[in-house]
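Shown here is a partial selection of chains from the complex, left in place.
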């Protein structure tokens, strides 16, 4: 059903909600379109007229000024007008429903909504509701999906490793609550990596996660053994209060990435993190700032990937 | 005095503060200018260079992200630069007067202020204060006026009903506190509708409202009998605590618009609401989302009408 929702009748990308139901060619088209925009980001004048006259609405029910900024920059580089809304404090608090809010914004002839919401499924709910000419990009919904994050990660992996087929990739951290991990696993599977591993304490591993085609580890060194790509997840500190982990110090001792634990991976392994990082909790500063960290290139690639997804859904990627 | 304030010496619209003192031809010019912008909103590239190089300041002393967004979109479609300010939390809290804040923004060579304030008369106070080349649009002042809302309502009525002369129009709800109702009544009178009715419990009817040329009703069905246009007002829930109405349920029973009560109106009556709606308080979802509701077209028209008023005050409507 999501697949039907994400494509138009003639097979173009209409919405970008979740990696799960997308064709492999679509993921590859996102990567190749982002490639063009990456070269473009290094030019003196970083502005393309592709979305001129279109209005992009950053509709962030859950606040995240960093993610909002990446979409705002991406949209402005494509010459769109951008409206930032954080509806917690405005009309929805007056008793309108969420779909009322969307209807009203859509009635203003806005074209593309970037949706972030603390509840899973909201981006899809909105996509089911809007008329044909309106497009939805999911910027993170609950514990479900964060597909632009996953695609910028894929872009970064390809940039450093060339192709996916031989790669072993390990994701470390709070797999249980992570929409990022879920989207990454779908993307890595679709793009055909050799092996996906997840590492976490049992309390942070979802039941039956193996069904997604991953190998699970509770021991960090075993999980990192020989891998080419390490993806560290952010540990939400509020998990501590819910007794998922015993203490910050113990978590760092067991699952923190340090120069020592990094030695278990391949010599040329790259280290990724969706940010913002917790220094000394899931990763040491030495590793985060070290030569094998590609955390800042991820951010750079995030702009190009978001430009690509906007251009493909709204602008028609063939014009790029 | 307001009339002098709203026009330049040679009779052009300088500020847009209140419907009350405007000439009928001005209202008609707003509608015809908005007509052109409406067609324009359906184009692929919704951008005109009319206000290029001008700076529009959304100066919202009272927060309203929805109204602010409509002005922001309208200004950006005319290629203006837009600055959003919500001065409660900034300089006025440091001890400056309201007019100091305006002076300082005007000294930055800004051209057009969109003013919203919880106190009646603030937009006019500012209009009296600014130099000739600065223009003021009232986006709602206390319980006094909300003239762009009234004009988008007039635009919507004309769009669905063709002309005003034969129409019977009923406004239902909190007439007492409503700047929207006040502006609507002035506009409907000026444009020459056949009959204006207001329906509310006695506690929500202003004294001597009949002097404005309206008929008052306390019974909903009598007030709706045979009318062509129904305008439902938003009920501020805080009125409940002030004992203006006994309870939400009782208010809905007596004054809520439902399929049943709607049957009293003409068969082709349209239903309007300035939003945001309280579903199940002043209007049932069935009616709000039904075929005779024009609530979303009102929002669409709001962009065109605001573009028209901006273009007429700042840009010179003859260029449109």
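To keep things simple, chains are lettered A and B as they appear, and every chain counts its residues starting from 1.
Operating definition for what follows: contacts are C-beta pairs under 8 Å (C-beta built on N, C-alpha and C of every residue); 3 or more make two chains touch, one makes a residue touch a chain.
Given the structure is predicted, the values throughout are model-derived calculations rather than measurements.
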Given 2 visible subunits, total identical subunits the whole complex contains: 3
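In this section, only the chains that are shown with their structure count from here on.
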Could you work out how far the Cα centre of subunit A sits from that of subunit B, in whole Å? 41
For a test of understanding, state which residues of subunit B touch subunit A in their complex under the given definition. 41-47, 63-66, 69-70, 72-73, 76-77, 237, 275-279, 281, 296-297, 299-300, 302-303
For a test of understanding, state which residues of subunit A touch subunit B in their complex under the given definition. 52-55, 81, 83, 85, 87, 89-91, 94-97, 100, 103-105, 107-110
